[in-house]
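A single protein chain has been omitted; all remaining protein chains appear in their positions.
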Amino acid sequence: MTQRKSFGSDNHAGSHPAVLQALMDANTGDAIAYGADDWTARATAALRRAFGTSGEAFFVFNGSGANILGLSTLLRRHDAVICAESAHINTDECGSAERLLGTKLLLVPTPDGKLTPDLIAPRLAGRGDDHRSQPGVVAITQSTEFGTCYSLAELSKVADFCHANDLLVYLDGARLANAAVTLDCQLAQIAEFADVLSFGGTKNGAVGAEALIVMRPELAVNIPYLRKQQTQLASKMRFVAAQFLALIQDDLWRRNAAHANAMAQRLADGVQDIAGVRIVHPVQANAVFARLPARQIAALGQNWFFHTWDEEASVVRWMTAFDTSEADVDSFIADVQAAAARFT
Amino acid sequence: MTQRKSFGSDNHAGSHPAVLQALMDANTGDAIAYGADDWTARATAALRRAFGTSGEAFFVFNGSGANILGLSTLLRRHDAVICAESAHINTDECGSAERLLGTKLLLVPTPDGKLTPDLIAPRLAGRGDDHRSQPGVVAITQSTEFGTCYSLAELSKVADFCHANDLLVYLDGARLANAAVTLDCQLAQIAEFADVLSFGGTKNGAVGAEALIVMRPELAVNIPYLRKQQTQLASKMRFVAAQFLALIQDDLWRRNAAHANAMAQRLADGVQDIAGVRIVHPVQANAVFARLPARQIAALGQNWFFHTWDEEASVVRWMTAFDTSEADVDSFIADVQAAAARFT
Amino acid sequence: MTQRKSFGSDNHAGSHPAVLQALMDANTGDAIAYGADDWTARATAALRRAFGTSGEAFFVFNGSGANILGLSTLLRRHDAVICAESAHINTDECGSAERLLGTKLLLVPTPDGKLTPDLIAPRLAGRGDDHRSQPGVVAITQSTEFGTCYSLAELSKVADFCHANDLLVYLDGARLANAAVTLDCQLAQIAEFADVLSFGGTKNGAVGAEALIVMRPELAVNIPYLRKQQTQLASKMRFVAAQFLALIQDDLWRRNAAHANAMAQRLADGVQDIAGVRIVHPVQANAVFARLPARQIAALGQNWFFHTWDEEASVVRWMTAFDTSEADVDSFIADVQAAAARFT
Partner (left out) sequence: MTQRKSFGSDNHAGSHPAVLQALMDANTGDAIAYGADDWTARATAALRRAFGTSGEAFFVFNGSGANILGLSTLLRRHDAVICAESAHINTDECGSAERLLGTKLLLVPTPDGKLTPDLIAPRLAGRGDDHRSQPGVVAITQSTEFGTCYSLAELSKVADFCHANDLLVYLDGARLANAAVTLDCQLAQIAEFADVLSFGGTKNGAVGAEALIVMRPELAVNIPYLRKQQTQLASKMRFVAAQFLALIQDDLWRRNAAHANAMAQRLADGVQDIAGVRIVHPVQANAVFARLPARQIAALGQNWFFHTWDEEASVVRWMTAFDTSEADVDSFIADVQAAAARFT
């Protein structure tokens, strides 16, 4: 099994060779620690340009770190965060938001991981009542935990609603690259709808590196302190920055995401007509969510690694990465087909 | 200036080539994320052996992350931490302990960064009084922030006192390697005096990697949750673990630390007789703390990077690293000499 | 309007005269502060007896304080609390649990404010997964925020399930007296199903006083520190304790609750056949939840104070207190009738 490509997570992939080469290239003697180095200066400048921000870019170690840091600059002590029930900050960070930020998450069930003004509005009911946590931030994920993607028009509607209702917007961009590919747009075209957002490097081919993009200078002022306090300040920062330099060079990030997306699409195309298989979310990034009979899931699981997303609903998640090959996908499709054939 | 070796911090050094090579070697296709990989299994096994623990080893991103994680498994909600006023957790982590752990630090002034039973005892005065934070943990640093080193006998006394007084011991080992070299002992010989300790890779030649060593199994049970909650769980963990595999291989960590220590000793030997220069702490690791006239500090600072530790007392800190050369040290000594000559 | 009895909350009532008399009686010169006084000793002894606990009783200022203190002695750093979506700790404490305890609330929608093993079980799905907050405590309310009441058999099932699944039970007893009356049982018969519970004095006729009952000694050890740290330690404690002495004397608490419950029942009986009025929850304490047309709510609201619980569903909450009279209820019923007549 370990020899076959994992469809379990884009975190299972290794690092893109260009990223590792960038680490080698950055290993040239001394550099001032904690970000006062040339690599960090160049990488943050590149990110500021790419995101069209008058604010700032900051590097952190991982996605949870980016989410907590980003939210921390937006939240007051009594503020709550409105987010989808499926949001990573709710389901997959072991309660970081509550523990490290002391904030309440006001959860919104969604069909596809995406918030809309209509879904957000009811959570504002307790405004002005001192017995209720006060909604201060809306957190969205792009692309979402379900492999779906907000259109620019959808983002615009959410942002307009938020700003009209005195809500700030945080965007979890752990897979932002995949969304930019799907929307065929610039990063800045997405970023303009957020106050603060993350830009994931790790799932895109980095060893481990995430960026936090702050869209307005006044929201960036305290980030250095917050980042240090939250244990997300790298001492040898150049080695985090260098990873982003590699991903930004010639838009490697876009090529990596485009490839991963294409592989997910190839997979979806290949399985959608197989008996018993139903794709349950639009494939708009690098994930395929499919419902198929438990026996077929079990059979497939003997040869391939992937996650059962919802045991009860018999739904699995298949993820592709920058290094998933067409052959990997085709081989996987063949086994989905074989499992279907066996049981029908 | 940037061409000259920095004496500012061991964090200014790059990565040891063997560590980068280990990253390359680990980049072989897929691996399960979050630590369920072979590199992590091998590296933690090696650390358990090296530290002689029946507990467990965990990887985190940086020293602050290790300190917070380690303390979090030892502290109850109303516990305070007794530590030296100079402790990194007090002076250099932007209030992480208070913010992320909610704990009070009971600070002890020390001449040399080292706690003793006599220094700790007075902080126990409020025991049993519900108006006072209750001392629950003593945090020590080995080697200390002043480049000094507890002897094994001193550690033993602190540990005996703590355990006789119902206090747990956390040891900040960001520069533990340097101490093991100075004491010419095994890591396990130091570790036996702690309940939980960190083992620093970054200052020893890693790109960015720290280990938390938990000496008793029951203290390790909740660490996985706490690590995730504290945003210190790496998704592509193999790339953190691989760094430690490189450092452990043939005791590279010991050679790196031995070299850095030797360079600090060479530096101390070279400057101690220079007019106006006084070394203010025993040189027992890879740092030299020296007092010299402000004019000489200024002159030296034109060519070399280092930190003025105490402006008022005119004390500087000069640090060496695994890659500091004899020539670097000799050239630096010559400039200290020249600055002294100029002003006397 | 202010002259008429409020049906808005049992908090709108004043204090029972016996409670104020107890304050006068306690004002006899000096007493050691912070609970080392005779009134506190007598009141806590009485509560230990009433609840049949080998643990301890502690006084705090209010219900939120009791809830936070009680949960704080049960929760580990990475633990979550399973509770009904309607739980006071979720809806009415401005995010205290998240802010002061750092815990995540795992919310369970319920029809009537009551948890059952079947409702709790699905929230255990993430057990052992370090990405998920770990359920550690189940919090129930008795009587509930909807004026319903767990039977002893229902409590027993929840407690059995919890203890079989390594979950501790916290019981919010802000209106525990009302439940004991409804169940016609001793306080100890309810308490035996909890690990820690609160016993509300304020809604029962006190000026402002709540007790936290800890059912096992080992859970009580740290409460003094936690209470002080959470700003819930009264300096002139005798004046809190004296209130409970008054309520305990000759079971005043039971008489107060019995009267309030009877008034709610009288109200329910009086309105249930009125056109357009539907009682939506069993009346098992001192609240009546009723659905009636918006126009009737508006008409009634011109003369009486009460809360619209659910605007959209057109549901109101009418609460009675120890000092609600039969005439108050009958007058209110007549106005409900009049409003119905006007619009039908």
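To keep things simple, chains are lettered A, B and C as they appear, and every chain counts its residues starting from 1.
Here is the rule we go by: a contact is a pair of C-beta atoms (placed from the backbone, for glycine too) under 8 Å apart; a residue touches a chain by one contact, two chains touch by 3 or more.
Bear in mind that the values here come from a model prediction, so they are computed numbers and not experimental data.
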Selected residue (touches chain absent from view) among C:A43, C:I68 or C:A211: C:I68
Of B:R99, B:K157 or B:R255, the residue in touch with the unshown chain: B:R99
Option touching the unshown chain, where C:R99, C:H131 or C:R317 are the choices: C:R99
Selected from C:Q229, C:Q265, C:Q296 or C:S314 as touching the chain missing from the view: C:Q229
Footprint left on chain C by the chain that the document does not show: 2, 5-6, 8-9, 11-15, 17, 20, 23-24, 26-34, 61-65, 68, 93-96, 99-100, 202-203, 207-208, 225, 228-236, 239-240, 305, 323
Absent-chain interface as seen on chain B, which is shown: 77-78, 80, 91-95, 98-100, 102-105, 107, 130-134
Absent chain, residues of chain A that touch it: 34, 72, 76-78, 102, 130-131, 133-134, 222, 224-229, 233
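As a working rule, only the chains that are shown with their structure count from here on.
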Distance between chain centroids, defined by C-alpha means - chain A, chain C (Å): 42
Distance between the centres, which are taken as Cα means, of chain C and chain B, whole angstrom: 50
Rounded Å distance between chain A and chain B, as computed from the means of their C-alpha atoms: 33
Residues of chain B touching at least two other chains: 34, 225, 228-229, 233
